[in-house]
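All protein chains but one are shown at their positions in the complex.
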Amino acid sequence: MTAPRKTLVELKDVAKAYGDVAVLHDIDLRLYDGEFMTVLGPSGSGKTTILRLIGGLTPPSRGAVLLDGTDITAMPINRRPFNTVFQDYALFPHMTVAGNVGYGLKVRGVAKAQIREAVAKALELVALGELAERYPAQLSGGQQQRVALARAIICNPRLILLDEPLGALDAELRRQMQRFLKRLQREIRITFLFVTHDQEEAVTMADRICVMHRGRIVQIGSPSEVYYRPENEYVARFFGDNNLIEGVASADANGRHRIATPIGTFVSARDPTPGLADLAAGGPVKLVVRPEAIRIGEPGLANRLRVRIEEVSFVGPVSQVQVRPLERPEIALMVKLSSRAGGLPLVEGGEIEIGWSDDECHLIAP
Amino acid sequence: MPSDRALTAVTAPDGRTGAGAAVDPWRLAASILAYALPAVFIVVPLALFLAQSFFYVEGGHIIHVLSLRNYVRFFTASVFVPVFVRTCALALGVAAITVVLGYPVAYLLASLEGRRKYAMTLVFVIPLLMSYIIKIYAIRSILGSNGFLNRILLWAGVIDHPLTFLLFNLNAVLLTLSAILLPFAILPIFVSLERIPRNVLDASADLGASAWHTFRNVIWPLSLQGTVVGASFTFMLALGDFVTPQMVGGTSGFTFGRIIYSQFGFAFNWPFGAALSVVLLVVVMVAIVLTGRAVRPGYPT
Partner (left out) sequence: MIRLPRAATAALSLVGGFVVLILYGPLSVAIFFSFFRLERNVVRWDSFSFDAYGALTHNEGILDAISNTMIVGAAAVVLSLSFGTLLAFYCRAGRSRARTALQFVIFLPFLMPPIITGLSLLIFFREVGIPRSLVTVVIGHTVFVLVLVYRIVFTRLQSLPPSLVEASLDLGASRWQTFRHVLAPSLMPALVSAAVLAFALSYDETLITLLVTGTKSTLPMRLWAMMRLGFTPDINALVTLILAGTTILALVALRLVKLPQRH
């Protein structure tokens, strides 16, 4: 666990434009050997372009693609030791499942007997052993997807690229496939690069998530890092509701950080986002605190605030309480609490004190 | 964009994804061939043909000097323009007949379903692929004074003497061409009828329109373009035809196509023939443009 991680693929200073339309800007990305990375973002964020750049389906307009430190930008698709699982599966309709899966080996000139063996193993891996002689048209969406997966795995690539492969599946099947893919990746220990727009999916499967927005990478980190330590407003708001309070930074004696806001001065004991302008000098910042980190009526918390309850909503396991600070009612904050049968002892219109510890909030750029 | 990119990768990988060579020899050869062959066998002949119309013949030789005399001759000599006008009228007649007969047939086909529709469509389309000359020959053998039609009519006592106005004149050309070109009118009309979205027809019926009203207000305007295409196609084919008039036209059924053809045969005045053909082409292009304008934009094509 403490061994330094080896970089498998790197994108260095990569940009991509189609004609006048810039799709990717200033991309620097490292993919570690053996990890499951998810590239997450809405459509148009450039996530699929990154996948295509690495796979060799599109050349970058600028920058380099490196494998094991070697520049492979000019290497054509069919020479790169990567395989892709396409969004529409791209199974060859005129070949059987076995034919599809064995294709990669066939074009390499591998002997038929060996191909048969390898195909059988690959199909077993994805639990499709008995369907070897069927044609893609005779399979369900989920089965086709697994054939595409087997086809990509069989050649033992250094990296498998998955382009939103679960998009066409229904919710239940999707969840099953998510768990299946995660397990599979651990088992075969091939690096996975998975592109999706679904945050839940990303959080479930990934070792690291790369969040993209409008052609730029806005944060890379483990799911919990990205969730609890967003580095900017976009990421903060991307994963569920979040509270952001504007203010001005100042230093604090104990190595903590203070932010002076219109509704009070708060303290954060955690490191702020790296790269923030000199905090002691009082630059503008924002404080991020998750709704579920806010407690009601608990004594001894470093940050406290008196608020009026505006609305209480029951949303299943969680209840949302929208509150407004007494001093500045134009600001809205959200608190999330575990629901209780019979409702929470909160009255709309009533005044309460909320608070959070200095350990559960941090500063980001404004 | 990605859709074109993939095939580019197969047929024409650009330098970045390619094997490093700046220009792939196969791709270059393919591009050159793609443009060269049509250029040589379609564009060049047309250009030469156009040029030829400006040359002229003197003393049995073609003089390669540009001149307008062929066109002047066409307009001033007393015989050409009338024949041309007559031929245009004939072609319009053929277009009219084929569309008037073809539209109901196409409509009928469009109202059928499933296997029946497929089978009946075949019935009307197969004649397209049947021998052209044989059709003319067959019609000729029917229309003649000794032909099948007359024999039947005589035998049935409908007439006393064989009808002679049916063959070896312009009437015969009109009838024969109409019979031959009918499927060319049926097909485009049928296709445009088929293209009318089903839900539009359902909406019309839902709103209470009778079959006639639906036809008049919905189907007819939407099938107009197909009808015009069919008409212009038969018009064009009839205008330039020179075999039918030769076989059934006799001496009084002389059409423009025959005049053109004879320039390349006995008359041996190729430049003049080319000029006449250019006139034909211009009329055809005008017809295409006019019909393109006549159909209002916005309707499903």
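In order of appearance the chains are A and B, and numbering begins at 1 in each one.
One rule holds for everything that comes next: a contact is a pair of C-beta atoms (placed from the backbone, for glycine too) under 8 Å apart; a residue touches a chain by one contact, two chains touch by 3 or more.
Given the structure is predicted, the values throughout are model-derived calculations rather than measurements.
Enquirer: Return the single residue from B:56, B:84 or B:124 that touches the missing chain.
Expert: B:124
Enquirer: Considering the complete complex, identify which of B:151, B:195 or B:213 is in touch with the unshown chain.
Expert: Answer from the full complex: B:151 touches the omitted chain.
Enquirer: Out of B:224, B:243 or B:267, which touches the unshown chain?
Expert: B:243
Enquirer: Among B:57, B:83 or B:101, which residue is in touch with the absent chain?
Expert: B:101
Enquirer: Out of B:42, B:159 or B:203, which touches the unshown chain?
Expert: Going through B:42, B:159 or B:203 one by one, B:42 is the residue touching the chain not shown.
Enquirer: Tell me which stretches of chain B touch the chain missing from the display.
Expert: Residues of chain B in contact with the hidden chain: 2-13, 30-31, 33-35, 37-39, 41-46, 48-49, 52, 101-102, 104-105, 107-108, 110-113, 117-118, 122-142, 148, 151, 154-155, 179, 182-183, 186, 193, 196, 198, 201, 205, 211, 219, 236-237, 239-243, 247, 257, 260-261, 264, 270, 273-274, 277, 280-281, 284.
Enquirer: What residue numbers in chain A mark contact with the hidden partner chain?
Expert: 55-57, 76-79, 82-84, 86-88, 90-94, 103-104, 106-108, 151-152, 155
FYI, only the chains that are shown with their structure count from here on.
Enquirer: Quick one: report the Å distance separating chain A from chain B, using the average Cα coordinate of each chain.
Expert: 61
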